[in-house]
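All protein chains of the complex are present and in place, except for one that has been dropped.
Chain IDs A and B follow the sequence of writing; residue 1 opens each chain.
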Amino acid sequence: MNANQPRSARVASSQVGLMLLIVCGAFTILSRQFLTPGNLLNVCTSASVVAIVGLGMTLAIASGNFDLSVGSTAAFAGCVTMSLVQRIGVAPAILAGLATGASVGLINGLIVTELGVPAFIATLGMLTIVRGAALIYTGGRDIYLYGQTQYKILSSGFAPVLLALALAFVLWFVLQHTRFGRHILATGSNAASARRVGVRTSLVLLGVFSIVGATAALSGLVLSAQVLTGNGRLATGLELSAIAVVVLGGTPLTGGKASISGSVLVAVINNGLNLLNISIFYQNVTLGLLLLGAIALEALGHRRTKQLTTP
Amino acid sequence: MKNLTRTSKLLLSIFALIFTATCLTQNSAAQGSAKKKIGFSVYDMQYGFFQEMEKGTREAAQAAGYDYVLVDQKSSESTMVSATQDLINQGISALIISPFKPDALGPIVDAAKEKKIPVVIDDIGGGGTDYDVIVISDNEKGGILAAEYIDSVLKSRPNNSKKVASITCEPSAVYAARRNAGFEKRIKELGYQVVATLSGNSKQEEGYRVAKDILSAHPDVAAIFSCNDPMAVGAAQAIADSGKSGVKDVLVVGFNADEIALQAIKAGQMGATIQQVPREMGKMTVDLATKLMNGEKPQYSKADKREVYVPVNLITAKEAEALLKK
Partner (left out) sequence: MSIRQTDQPTIPDAPATGNTINQLDWDLLWERFGIAVVTVVIWLIAGLTTPGFANTDNLVSVLRQSAFVGVSAVGMTIAIIAGAFDLSVGSTQALCAWAAVSVAKLAGVFPAFAVAVTLGGIVGLCNGFLVSLVRIPAFIATLGTMFLVNGLTYIVTNGQTARFSGKPFVWWGNGQVMGLPVPSLVFLGCALVGVAILHRTSFGRFVYAIGSNREAANVAGVPIVKTTILIFVVVGLFTGLGAMLLGARLYSAGPGLEPGFELNVIATVVLGGTRLAGGRGSMLGTVAAAILFATLANVLNLNHVDAFVQRVVVGLVLLLALSVEGVRRRLAEYWTKRAARTSQASQPVREDQL
């Protein structure tokens, strides 16, 4: 499992940026509605939802792991919050939801560090467990809070975008400018060496997974705020979207910046195809082509630079 | 490494021995119990619709004095076949199944026929197999009802754009797709234009996202029909978030009459939904199973396809209130 790709972030971001420009240009020409402020806000909002969990996933990948349970965690947190909003108030309920996500993340971390189970499998197991837990918690019923205006704040206007940007900044800062961040990167490149120089990799991983869980929960809260429903089926498949946008965005090792551009690109494509009333079949094909194309270009570019620099 | 190969062989032979031993001491699954057993294989208990269907089936089976066994297909055709096989192997006297993928019913019906177990299908579709009877709500008719309802409401809004949109379920749900097909055909006949047909993948949050895109592309869209209620509620929320009304500005109509839709309709956030009656359908299937187990022939609505129709009803604000109280 190769989580360490020694490529320059600048190369990656510019590639995605270029693709973004091309795609935006195309859609602007093809659809009158694309460049309208309302539509652009929609694009940014749906990008933000995936970006929030994508940012957490970036952290996980930077530490050398994946987290496949983020979709289930998002659903569970959404269910917990929605079930509590009317009983303990909006803010406490939100905190409870985030805490739920962080706890799930912590459990993931413990399974990886204490039980020695590889992250891929640990989170794969938790994927089914947490999904089952969410369904058991709600008894399979949907909790619809149709009158709830306060909670809506999470999903209205610029809130999701602001949340994503704030999170991006915080995580970028953590990765680049704190000791914790350096430890995360060290653990990601070579856990054994990191341990030898004194990095407490177990604690680092516990922290990382808890953060991933919390970001997944936040994503779930925003989604459930959009539809004002807590349901156990929420966000199925979110983990793959998160990984896809992280990968698209370029090198995980430099943090936040990478993930935002990837999620914007995917959101733009989905939105544009919807505006043009193009079948959903093509959305998957496009995503696949994008992923492969982006990484391929990057890999080939890197190879050429290598050839140029080696005597 | 010779030790390991020897041990592998040893383990395989133990396995084979156990297998043979259990075959030789074969117990027939039905342990001479006087009660008849009814098996119900359900599409996916994650959905309110099927929870209701299961409730109706279970209550009717228990009221009729049968043993009742349930398996969940968990939205997987492979699980549908293997889990239903588990039912068949438990010595049930009748099989009721609400199939995730009717096209994959072939092996199930064949296996049931081999054991002389009557097969009653509850909704979705029959997959062209040799089932004994299928209880089916008319998906296409439901779509038509929705179209006619939308027309009746929009008629009183003379300046409406005559544009409508249609949100479909996940692409593999081909039987649910008949709802949208029926809707689009009828609404076009009534003189409207279908400006967008987009898939929400049957997911509530995607219904939200897709509805937002529809509103962006066609700000003057007059109505949205959704293949299921979760997506309809999502769409209604999207419309509310855009500062509009899911009743007065963009009329939203769903399908299923799930609890969340009834609540949304009562709260004035969406216009209507098409009701299927899953609990009654569950009861009907048990009654039909009883008939079949007694060797009687059921009364078909359409004999050549062995179909028993269940009417679908339009549920607007008036009816929603009453339904919620039940």
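List of remarks:
Here is the rule we go by: a contact is a pair of C-beta atoms (placed from the backbone, for glycine too) under 8 Å apart; a residue touches a chain by one contact, two chains touch by 3 or more.
Because the structure is predicted, anything quoted here is derived from the model rather than measured.
For chain A, the residues in touch with the chain missing from this view are 1-2, 5, 68, 111, 114-118, 120-122, 124-129, 131-133, 135-136, 140, 190, 192-193, 232, 237, 240, 243-244, 247, 280-292, 295-296, 299-300, 303.
Mapped onto chain B, the footprint of the missing chain covers residues 4, 7-8, 11-12, 14-15, 18-19, 22-23, 25-29, 31, 45, 69-72, 74, 76-79, 81-83, 85-87, 89-91, 101, 103-107, 110, 127-128, 170-172, 174.
Following the convention adopted for this analysis, only the chains that are shown with their structure count from here on.
Centre-to-centre, using mean CA coordinates, chain A is 32 Å away from chain B. Chain A contributes residues 31, 33, 36, 38-39, 42, 45-46, 135, 140-142, 144, 146-147, 152, 155-156, 223, 226-229, 231-236, 270-271, 274-275, 277, 279-281 to its touches with chain B in the complex. Residues of chain B that touch chain A in their complex: 45-48, 51, 171, 195-199, 201, 203-205, 207-210, 212-219, 230, 233-234, 237-238, 241-242, 258-260, 263-264, 267, 269.
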